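Before any comments, here is the structure.
As you look at this complex, bear in mind that one protein chain is not there, while each of the others sits in place.
What follows is subunit A.
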Amino acid sequence: MNVLKVRWWTIGIFVLPCLLLYIMMVFVPIVVSGYNSLMLWDGIGPNKTFIGLENYRNILFNDPYFWPAVKRTLMYAVFSMLEIPVTLLFAILINRYVRRGNTLVSIYFMPVILSVVIIGQLWKTIYNPLDMGGMINGILNSIGMEEHMTAWLSSPKFAMYSLYIVSLWQYFGYHLLIQYTGVQNIPTDIYEAAKIDGADGFKADRYITLPLIVPVFKISIVLAFIGSLQAFDLIMVMTGGGPAHATDVISTLMYNSTFQEYKYGYGSALAMTLVIICLVFTVLINSVFKRVENKVS
């Protein structure tokens, strides 16, 4: 399929500029991180001591914040994935009942294009206590549920859930758009044929839409999953991992131990752990879906 046989240096001219920049900015940092993760180092002084896998051992066994952060990261992933079936349902409904569905979907999509800073700061004001003009507490107050008012983001109990909600809110439109495009791409004559055979409405969805939507469904699941493993900037904007580590995920833990506590070696080990988790889970989730696809088709 590749027709042009060109000299090797022509290939070099086309590929090398991009490849070199890419390696310098992505791969070299990861390798350097891997090297630093074996060191005890504050990032400033010349004292770098080789301590082998000690940093990793400390992460896994001695860090009281690591496993809770892993749990939150996974919860993040679970909540984001639970959202996908809901968006699929809405996509099916819009496709069936709304004539200019595209416009509606592009309205739902609005929050997706905004910067995490705008989203984060907007929701911070929404979650504010009543005396700072917060919206949620304002609603609770006016419907007579004053006893449920809280400072959502500074309560260790609710802060993390408040963050999940913002993420679900922001990405709802994104996954809805993906699912909607998928539903639209199913040829209508299949449904017409099914109708003649007596299957329409939700019965048709069960036997036609669902099997045919699996690949698109998978895309959303993978995106939601990887997105939540890497979830970071929203948390940094809204809580920075606090109060008292209540909203720490792996990335914020890494960022804070590196840039706040100057434990560079330790931070690098956390960064490597994150990279490994991302790689392992991406491979895992792809192989799970391969099995599902084989079963369905």
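To be clear about the criterion, a contact is a pair of C-beta atoms (placed from the backbone, for glycine too) under 8 Å apart; a residue touches a chain by one contact, two chains touch by 3 or more; residues count from 1.
The working rule: contacts and distances are computed from a predicted model.
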Between "Manganese transport system ATP-binding protein MntB", "Pyridoxal 5'-phosphate synthase subunit PdxS", "DNA polymerase IV" or "Sugar ABC transporter permease", which matches the UniProt record of the unshown chain?
"Sugar ABC transporter permease"
Who touches the missing chain here, A:38, A:59, A:77 or A:94?
A:94
Consider the whole complex, including the chain that is not shown, and state which of A:40, A:78 or A:219 touches that chain.
A:219
If the hidden chain were put back, which of A:51, A:135 or A:151 would touch it?
A:135
Tell me, which residues in subunit A touch the chain that this view leaves out?
1-6, 8, 10-11, 13-15, 17-19, 21-22, 24-26, 28-30, 32-33, 36, 43, 90, 93-94, 97-98, 102, 104-118, 121-123, 125-126, 130-135, 137-139, 141-142, 169, 172-174, 177-178, 181, 216, 219-220, 223, 226, 229-230, 232-233, 236-237, 251, 254-255, 258-259, 264, 267-268, 271-272, 274-275, 278-279, 282
